[in-house]
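Got a structure for you, written out below as structure tokens; questions coming shortly.
Here we show just some of the chains, and they stay where they sit in the whole.
Going by the order they are written in, the chains are A and B; count residues from 1 in each one.
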Amino acid sequence: MVTILCFSNNEIRKLSMKELSQHLQQNEGIIWVDMDDPSEAEEETLMVSLFDFHPLAIEDSQNGRGEESHLPKVEDFTDYLFVIFNPVETPPTNQSRKTFHGLEIKTVQLSTFLSKRALVTHHYKPLSSINYAMQLCEKNPMTLGRGPDFLFHIIIDDIVDNYTPILDQLDDAIDTMEDEVFHSAGQKSMARILDLKRNIMTIRRIALYQREMLNRLSRGEFPLITQDEMIYYRNVYDHLVRMTDLAESYRDVVSGVLDAYLSVTSNNLNRVMKVLTIISTIFLPLSVITGFFGMNFKYLPGAEWE
Amino acid sequence: MVTILCFSNNEIRKLSMKELSQHLQQNEGIIWVDMDDPSEAEEETLMVSLFDFHPLAIEDSQNGRGEESHLPKVEDFTDYLFVIFNPVETPPTNQSRKTFHGLEIKTVQLSTFLSKRALVTHHYKPLSSINYAMQLCEKNPMTLGRGPDFLFHIIIDDIVDNYTPILDQLDDAIDTMEDEVFHSAGQKSMARILDLKRNIMTIRRIALYQREMLNRLSRGEFPLITQDEMIYYRNVYDHLVRMTDLAESYRDVVSGVLDAYLSVTSNNLNRVMKVLTIISTIFLPLSVITGFFGMNFKYLPGAEWE
């Protein structure tokens, strides 16, 4: 499904493919093309014929069709910026009640082409941040009217905000895990700790790559991001710095939990062994004593005792 | 509560909001506005109407209302510097007598706007460093008279000085922990070591971010910090270098304590097992001997023995 919004004369109109072609030729209005799970024909028409994007960029954006999304990156093609972002797939709501174990953080791929007068967003899975931006455009036409770089900032800001509940979930999961380790450490705890660690590593990796990317976007390296918008990109950058910081500290905590797990296991062994030793210390001598008096000697000392 | 101090004609006077507005228009005197847990109306009037700060900076400073404080940072808005600092919340005095376990180092957020003639400090929790600076101003008007950058240096210097007792507490806690590990290592020790480690990581993180920030403030990157004051900022930077250094070495020591803990546990197991083995080595053979003489053979060697 392809949605085309055009801002001109202070209002936003939906365009058909044909109208888009005219607008592009007359170079009027600010345009946002959102390609939500587009067919190959639509991709051909829009990205190749109308916008004439570089084949490698198109290939990279089509990579999102598969299982694994492309790593975040930004590439400058002079006329347009090609940016790949990794939003996190929103899990179905009924799953959010499940325990953390089994939940796997999955990133999807959002490919964007940012030029002077147009923003093209391309993705194969529905994205809440795109919907959010679309609703903003409906309410306030100036959302698009302030330019594609402003609109783009709104989308990625929302994507980064969406990481927060996941970080909170991880935080809760770590707390639960810590309690579990000290109170009922079993075989399954280990598997869960590893699971947790892997999720944290994933989040950390996404944060690191996108932080680096936003650092470049926010320090004026690309002329397509105007001076005025740079401060907003800096803001998104700040959020990602905080996120990396959190992920790093989570990693430390989880490695601490792992140490605790191993030590609790070892302590349990100690306790079990102590019980065994106490029992042996009491009953082995007793056993020898009773054995002694069970010996078939004719004259056994104390045998007359009643 | 908002306190407004104005230095002009070598004396300091308290201003009302209205007078502040006039002073700002006439551009006279040096002004310090301290906003201690301000109402939203006060924030609106001061930060938006009077000083016209950037919306993103205001948003960042209002973030301190929540649980988690924003990471330290410095941002240059040409007319003013926006600096976030992380003082450490002073725990109530009766708590300081408690053992270390359970004490959690909490940072609060101090947002400051530093312009040529004014310093605006904004925080939601009472800060001893702000009170200290205010008392200095009362005693010596020149504290404010030497300019907002000098006053700002006094505040952050005091904040950094306040970290010292916490580092000392951590040092004591490590010593106690080490003794405990070698003399009575139990399950709880592990939890306490993890706690300690986490507090050290927190302190280290604060120190690292603020050190980086003060490095930038002290090397002349921002024209709002005058040449003369830079050496004072370098001094604060030095304190933070020492602090990071201490935190790093604490981390090393704690990881050593952890190793010691694991080895003590393992040694305990060894001791228990040795006891068990000695007892078994003595009593199992004895048991067999008594059993031997308890056998119901007709002619048992030695059965005649008395």
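We adopt the following convention: a residue touches a chain if its C-beta (ideal position, glycine included) is under 8 Å from a C-beta of that chain, and two chains touch if they have at least 3 such contacts.
This structure is a prediction, so every number in the text was calculated from the model and none was measured.
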**Asked** Given 2 placed copies of the single sequence, how many copies form the entire complex?
**Response** 5
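Throughout what follows, only the chains that are shown with their structure count from here on.
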**Between chain A and chain B, centroid-to-centroid distance (C-alpha), Å** = 29
**Item:** Residue numbers on chain A that touch chain B, as the complex places them
**Value:** 182, 231-232, 234-235, 238, 241-242, 245, 249, 252-253, 256-257, 259-260, 262-264, 266-267, 269-270, 273-274, 276-277, 280-281, 284-285, 287-288, 291-292, 294-299
**Request:** Name, in rising order, each residue of chain B that touches chain A in their complex.
**Result:** 54, 56, 60, 70-71, 73, 75, 187, 190-191, 194, 197-198, 201, 205, 258, 261-262, 265-266, 268-269, 272-273, 275-276, 279-280, 283-284, 286-287, 290-291, 293-296, 300, 302-306
